[in-house]
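Only one protein chain is missing from this complex, and each of the others stays in its spot.
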Amino acid sequence: MALKDLSYSEAAVLALQREMQADPRVIVLGEDVGRGGIFGQYKGLQQAFGDERVIDAPISEAAIMGAGVGMALAGLRPVVEMRVVDFALCGMDELVNQAAKNRFMFGGQGRVPLVARMPGGIWDASAAQHSQSLEAWFAHLPGLVVVSPSTPQDNYGLLRAALACGDPVVYIEHKTLWGLRGEVDEDIAVPLGKARRVREGNALTLVSWSRQMQACAAACDALAAEGIAVDLIDLRTLWPWDRETVLASCARTGRLLVVHEAVQVAGFGAEIAASAAEAAGCRVARLGAPRIPVGYAPVLEAQSRVGPEAIAAAARKLLG
Amino acid sequence: MALKDLSYSEAAVLALQREMQADPRVIVLGEDVGRGGIFGQYKGLQQAFGDERVIDAPISEAAIMGAGVGMALAGLRPVVEMRVVDFALCGMDELVNQAAKNRFMFGGQGRVPLVARMPGGIWDASAAQHSQSLEAWFAHLPGLVVVSPSTPQDNYGLLRAALACGDPVVYIEHKTLWGLRGEVDEDIAVPLGKARRVREGNALTLVSWSRQMQACAAACDALAAEGIAVDLIDLRTLWPWDRETVLASCARTGRLLVVHEAVQVAGFGAEIAASAAEAAGCRVARLGAPRIPVGYAPVLEAQSRVGPEAIAAAARKLLG
Amino acid sequence: MDPSNSGTALYRAMVRIRAFENAAETASQGGVSAYGQQAAGAAKVRGPLHLSTGQEAVPAGVCAHLRASDYLTSTHRGHGHTLAKGADLARMMCELFGKATGFNGGKGGSMHIADFSVGMLGANGVVAAGLPIAVGAAHAQKLLGKGNDITVCFFGDGAINRGPFLEALNWARVYGLPVLFVCEDNRWSATTASGPMTAGEGASARAASMDIAATQVDGNDVFAVHETAARLVAEVRGGSGPRLLHALTYRVKGHVSVDLAAYRDPAELAAALETDPIARARGHLLAAGVGAAALDAIENAARDEVDTALAIAEAAPWPEPGAAYTDVQTTGAGQWH
Partner (left out) sequence: MDPSNSGTALYRAMVRIRAFENAAETASQGGVSAYGQQAAGAAKVRGPLHLSTGQEAVPAGVCAHLRASDYLTSTHRGHGHTLAKGADLARMMCELFGKATGFNGGKGGSMHIADFSVGMLGANGVVAAGLPIAVGAAHAQKLLGKGNDITVCFFGDGAINRGPFLEALNWARVYGLPVLFVCEDNRWSATTASGPMTAGEGASARAASMDIAATQVDGNDVFAVHETAARLVAEVRGGSGPRLLHALTYRVKGHVSVDLAAYRDPAELAAALETDPIARARGHLLAAGVGAAALDAIENAARDEVDTALAIAEAAPWPEPGAAYTDVQTTGAGQWH
């Protein structure tokens, strides 16, 4: 096994290198990818694979996504770069009405094996138009797979799995995790749809994903100091989500807290909480951002952040 | 009081007439509105108010929505016609990043009083790209009001309220309710954010909206025959939704069933169910479409419909 | 051209489209609620049905130069494109009937008619949505070194006012892709005349501004379309990069089959009917010495083929309910709630 210490972005680059070496059909298209992408998530790939496979695109999100669909139908496996999820809104018809529905709508005549990378979440001090978390939208849409990795290892493994799965995948990295370092084992395959238990505990089931896992871990430390052992689960894939793991944990703990960075109202936490309440009949609580746009000033932006204290408090409330 | 027997579409036309007569700032823009709109929901308005106030637009959803934002900022109160919610996907940046965020992002310097009409739901035999229900998306977005009327009276009252409220409103009429007739009292004001109790009962709280209210009423008949009295609530406004009325009913019945036409996964029913489970700790269940695209053939389309039998069955399960 | 061979072939192509759509039109009455009509529900062909009646010369003339390995993207008005690209007429009718034996297994209907096996990548319910998909397919053809296959992208005059039109044409030119854009300029966008909604000279001028050579042609003269398309297709196959064919035609029927188009000046329609592409082609062919009997035989054969298709579609089985759960996606299949 080959262990490497990599950043979240380096792990993604490595995953793309492996897939592009193994499969000539895998290509990349998007703005600025030739310079490695603004977050370095394509660093060196155009130099290594040429500008026909790592394609610099005009500022044309609709055409980037739509061309990705056409390329996929014609036998390629495009990685479609949207820069941030906020700009993917400029290619929504192409993603929702075309990529997601093509296979079904045409009765299985075609396939759209495409990975649309659209980093999400609060990008420090970037305000309302660059800070959204929209994973719940994509989980709501038949035809799409939704992935949201929280570590370099998962970003490596899940990006490879996404490219291999053959479905259109909305791949949501976090705008501020790029520098996060960690050990990456190239030989570990991370399956789609399987959550990861990060901590074991019987007091409470805590489910989260992406950057929010860090705040949850910190909250677990605080709770552990109080003798509260939390079952912390990183969902990793939001669709299909790992009902089995989550509901089994809920059955054990009888209490579920779902935490995400997205606005709480109609966020994906509602789906998990409602499912647990329906299936396990356990007590549920959610913690997400208030239904407000993300502001620029640090004090305003902080209102949209879900921190360890708030998480621990919500856990105590659920236990009390 | 002036009682009229009107169709759902005629009620909307009447509401627009009233508002346009009362306020010269109210205008309409969209494709084919000059011929009354393809559903007759603008019938006669261009003839009455001229083509400068009822504006025929090119097939340019991004510009229609974006121009609506600019018009609103400059002092008009545009009714923005998207034809169907499925095509509103072509103007998502303009709705989500511009209309919804403008007021906050610029610190309250501007207002975007705009009503974006985007009929939703299954339009018989129109398949995957013309049959979506996306209200949960818009409820997730700070800045937006989301309305979904189920009767002519509510379409009249809520459309007027939407035009008066001064916020950007996503106004989702149902693609197959246009012909529905009913009594309309022009003097009844229907407030945003207030649900309507359609039937009284203590066995179960049943919450729904839009066309699905009809299936729910039919299910209530079946259940009533079994001696099960249902508290049936028409949410009418999805954001802000009437927590008070719904949670009070849940506290009384101890059981909540939410039914909607949208895909169940990450649908707005999850928000209501999760809220009730959190607040009232009552037993909850949801019933929505399976996570599949809507097919064309009647037998396939039927798989995405939530009918009275399924609703009654879900109610019995929740009670048993 | 020598009208006696390919001339009759073009005639046949148009006549089959006309016959197919006439039958579909009849079967679709009461099939959708819109334009003041309430769906009866009993219609065999349901949902919005967009007819290309009067525009048959464009797909017939263009697709005569295509092979199965060439791709084609279509619009909501795609029956003609699909037939001309070589799809089986009976299976198309089955799809319009929503039967399991249709090309999409009943999942798509008219607005999503397609036959990927002959390179027809599908009609589309979203105006202009086919353009970015077409340039992507052409991009793949170039990268995969697919001989000299090309992609043909049909779209309407109203579609040029949607952003993806610009993004796709720019894309095609920037990467020098083998794509032929074909604007079917029928002068209408649903119930709205396209002219007043369109700045400048339309598709040709906009293409030229993006350095894509555009050629206008009388879209109701199948021989002119055939001849012009021959040159453009040859150029695109030869590696010229994108070209645009701007075909001037007219939408004879309403926007959808239940639309009576009462908003239209009858004189405009009457004038257009004078230039019906099938009648004109028939005149040309007769003048060129083709016997009336031969042409009548073509028309009768088309009618017979359509009647047979109707019978096949009528007799064909409905999809299994379970088909609603197939071809959604592979990952997570089975998790529907």
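Note that the chains are named A, B and C in the order they appear, and that numbering of residues resets to 1 at the start of each chain.
Here is the rule we go by: a residue touches a chain if its C-beta (ideal position, glycine included) is under 8 Å from a C-beta of that chain, and two chains touch if they have at least 3 such contacts.
This structure is a prediction, so every number in the text was calculated from the model and none was measured.
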item	value
Among the chains presented, those that the missing one touches	A, B, C
Touching residue (missing chain; options A:Met71, A:Ala127 or A:Leu235)	A:Ala127
Full-complex contact with the absent chain, from B:Pro58, B:Pro119, B:Gly201 or B:Gly269	B:Pro58
Contacting the left-out chain in the complete assembly, out of B:Gln98, B:Thr245 or B:Ser304	B:Gln98
Residue of C:Asn124, C:Asn161, C:Ser189 or C:Thr331 in touch with the missing chain, whole complex considered	C:Asn161
Of A:Leu232, A:Val265, A:Cys282 or A:Leu318, the one touching the omitted chain in the full complex	A:Val265
Absent-chain interface as seen on chain C, which is shown	161-167, 169-170, 172-174, 196-201, 205-206, 208-212
Where the unshown chain meets chain B, residue by residue	27, 52-53, 55, 57-58, 60, 62-63, 65-76, 93-94, 97-98, 102-110, 142-145, 165-169, 192-193, 239-240, 243
Hidden partner chain, residues of chain A it touches	31-32, 34-35, 38-40, 56-62, 86-87, 90, 123-130, 175-176, 178-179, 264-265, 288, 290-293, 295-300, 302-304
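Everything below uses one rule, namely that only the chains that are shown with their structure count from here on.
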item	value
Approximate Å spacing (C-alpha centroids) for the pair chain A, chain B	30
Distance from chain C to chain A - Cα centre to Cα centre, in angstrom	39
Chain A: positions in contact with at least two other chains	93, 97, 104-105, 142-143, 239
Sites on chain C at which at least two other chains make contact	104, 106-108, 112, 124-126, 163, 328, 335
